[in-house]
Every structure is written in C-alpha cells, then in structure tokens.
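Here the complex is missing one protein chain, while the rest keep their positions.
Read from first to last, the chains carry the letters A, B and C; within each, the first residue is number 1.
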Amino acid sequence: MNAKIYITLKPGVLDPQGKAVKHSLETLGFNEVADVRVGKFIELKLGDIARSEAEKKVKEMCEKLLANTVIESYKIEL
Amino acid sequence: MNAKIYITLKPGVLDPQGKAVKHSLETLGFNEVADVRVGKFIELKLGDIARSEAEKKVKEMCEKLLANTVIESYKIEL
Amino acid sequence: MKFGIIVFPGSNCDRDCFHVPNNILKQETAYLWHKDKDLKGVDCVIIPGGFSYGDYLRCGAIAKQSPIMKSVVQFANGGGLVLGICNGFQVLTEAGLLPGVLMRNSSLTFICKHVQLKVENNETSFTKKYKKDEIISVPIAHNDGNYYCDEVTLKRLEAKKQIVFRYHGENPNGAMANIAGIINERGNVLGMMPHPERVSEDILGAHDGLKLFESVIACHCEER
Partner (left out) sequence: MWSEQSSYKSSKIHLKKLPTTGAFVVQGPGENAGIIDIGDGLCVAFKMESHNHPSFIEPFQGAATGVGGILRDVFTMGARPIANLNSLRFGAADHPKTPHLLKGVVSGIAHYGNCFGVPTVGGEVYFDECYNGNILVNAFAAGIVKKEEIFKGFASGIGNPVIYIGSKTGRDGIHGATMASDVFGGGNEERRPTVQVGDPFTEKLLLEACLEAMKTGAIVGIQDMGAAGLTSSSFEMASRAGTGIEMDLDKVPLREEGMTPYEIMLSESQERMLAVVQKGRENEVLDILKKWDLDAEVVGIVTNDGHMRVRKGGEIVVDLPIAPLVHAAPVYERPIKRPAWQDKVQKLDLKKIMQVPVAPSPHPSPSRGEGEGGGAIYNSAFKKLISSPNIASKAWIYRQYDHMIGTDTVVLPGSDAAVLRIKGTNKGIALTVDCNSRWCYLDPYWGAAHAIAENARNLVASGATPRAVTDCLNFGNPERPEIMWQFEQACLGLSEACRQFETPIVSGNVSLYNETGKEAIYPTPVCAMVGVLEDVTKHATQFFKGEGDAIILLGENTDELGGSEYLKVIHNKVAGTPPVLDFAREKSLHKVTLTGIARGIIKSAHDVSVGGLAVALAECCLREGRNPVIGAAVEINANLRHDALLFGEAAARIIVSCSPKDADLLLTIAKSFGCPASVIGTSGGRNLKINDLIDIGLDEIYNLWIGGLLITDH
C-alpha cells in the first residue's frame, strides 16, 4: 500500500518560498502567474497493512512528524 | 485557472531527506513504513489563460525553473 | 589581476570573498551585480557563498536565471576562471557548468565546522600552490553540501582527475566519494563547498585557504 501526502501552508500564512518563485517566474517572462504556493509532496511505501489501519497511521505520522500543524495543513491519499 | 505540480526525485536518485524522515518515523514506532520519498507540491494561480496555453506555459516553467530535470521529474495537473 | 565577486540577492559571503583578493592580496576587485550583464573585464569570477534567493525552491536554482549568469556561462565557455564557493558551487551545478547536484546534508542540519580536505589534484589553476595529497583544514557552513551524481559521471570525474578536494577523515555531509570540490574538464571552473576565504589570515587561526587565491594569481601571471 502506498500513501501520498500533500502538505501546504495554511491560508494567510506567509510563504516566502512561493514569493521568491513567483518573482523569478516573472523575471523569466511568465507574467500570467498570479500566485505561487510551495508545499511538500511525500510518498510513503507501507508494508502489508489494511486500508483503515493505514489511514489511521498516516494521519498520526502527519500530526506527529510530517506536518507542522500550527502553520501547515495536510491531505492524505491512499 | 490553477495548476498543481508534483515534483519528485527520479527513481534511483538518493533522497537524504526521505531517508532521514523514514528513520524518524521508525524511532516514533512506525515500523510499517518501507520507504519515504520527499518531493515538492507547487500550486500556481494563473490569470485568464486558455487550457492548452496554460499546459504549454507550465511545462516550460518546470523545465526552466521549477524542476531540476537532471534528478527530478514533474507531473502537472490543471 | 582583477577579481569579480557576484552579488545575488541573498549572497552573504560576497564581502568576505571581496576582502581576501582586495585587502589581503592587494588585487583589483569588483562586485558584479546580478542584474547586470557586464563582467567589468575581470580575470576571475567568484560566485560567493550565501543563500541566493533564500535558497528557496532549490539552492542556486533561481540565481542561475539571472542576467549575470548568462555572461558567466559565456565567460566560462571561453576559458575564463570561475570559482564557486558553497552556494556558488550550487549555482554552478544548477547552471550546468559543473555536473551533479548538492543535496541536503545527510544529517538534515546545517553544519559549520572546520573539516580536513585532501588536495587530490594540484595541477589546476586553483591548486598549483598546494602539494599533491596535502591535507588542509578549511571550514564548511552549509545545509546542502551532499554531492551526488550518477555512476557514469562519477567514473568520468575520477578518470579525468576532476575531483580536486575530498573530505579527509570524516565525511560531514554524506557527499558521494567524499567529494568536497570538483573542476570542469577544461579546468577553468571550480566548485567547492568549503570556504577558503575563511582561512586566509593569521588572526583567524589558519591560512590554508589563501594558497587557493594565490594559485589563481600565479597562474594568471604565468599566462601573461
């Protein structure tokens, strides 16, 4: 079983990285870009484990380690 | 129009961050994790632009800046 | 001889890199602004350490897009001397002037300390003043110094003596084959993670780095 985790900054939280990337895209001439947000994309390979169990575990991993829930939100796909 | 870009390390390329995260997960007791790969998740807000045009532009952005195609591959979702 | 120090937004070893050729070795030295294209007639370009563009996205990725880098690539292709230190090394790999990439340190933390290097190749324009296999002490200070390339590239680097510096003793960041610095095939573009400009004066306790700058000057004088 594989899991995909998308970690993004919560709305309103400053994203300095996104800001810098947007600026660079502009200087490259990509003026159609109105906003950029940079997050993380984590892929997990899980051993033999039931779907419901996996769901619970991955959520726990996000809360404990993978995401900083004070400023980030996460989405899990199994 | 919004674009989502997933940037991942090509298979075979060493992922020090993934390795360290896996190790941390193990110390936390998550032994079911066989492998971790850490990539990027970039969200773009694009101005008024046709889908086909967007597709072309975003691909160009990835090639020129967003991904280092020597070690990374990318996937675009519009 | 004239040195040029590139200033990107977020470069922060630019003043340190300026200090050594200018104040210690009394060479003409100029800053080169990232938005300019003019290299001001310098004989050696130094891309200093720091966090160009905050190291956002990937270290060196945004810097490589700047106007000055187009000129640097041309300059390098014409045989001009280019030295990339730390972030400068990262910029050089992103710009394709050197092979491979610098990934996160295996410890995932920033590391600042003196490390020992072995001079593997003392026949370059940057290392003539060192002895072959000399062990020198030079500090590192980086998040992403973990050199990585594919097997074919590594074989070629080894075969063509392009690995100029290797970590001696402890490998601080997980770099492949203990690589601390490499040069291009032509021998005019050097990238290294350690900071020679930080060990070029007695008051800082060591001057193992000064020979690198002196080598460059010596080579330049020979050529003339």
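The criterion applied here is as follows: a contact is a pair of C-beta atoms (placed from the backbone, for glycine too) under 8 Å apart; a residue touches a chain by one contact, two chains touch by 3 or more.
Here the structure is a predicted model, which is why all the values come from computation and not from measurement.
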Which residue from C:2, C:19 or C:128 sits in contact with the chain not drawn here? C:19
Chain not shown, touching residues in subunit A: 9, 12-16, 19-20, 23, 64-65, 68, 70-71
Across the whole complex, the chain not displayed is touched by subunit C residues 9-10, 12-13, 15-16, 19, 23, 35, 49-51, 53-56, 109-114, 139, 141, 143, 195, 197-198, 200-201, 203-205
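Throughout what follows, only the chains that are shown with their structure count from here on.
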Intercentroid distance (Cα basis), subunit B paired with subunit A, Å: 10
Would you mind pulling out the distance in Å between where the CA atoms of subunit B average out and where those of subunit C do? 29
Junction residues of subunit C, two or more chains touched: 57, 62, 65
At least two partner chains per residue is the criterion; list those residues in subunit A. 21, 24, 28, 38
In their shared complex, at which residues does subunit B touch subunit A? 6-8, 21, 24-25, 28, 30-47, 49, 54, 57, 60-61, 64-66
Quick check: in the complex, which residue numbers of subunit C touch subunit A? 53-54, 56-57, 62, 65-66
Of subunit A, residues touching subunit C in the complex: 16-17, 20-21, 24, 27-28, 38
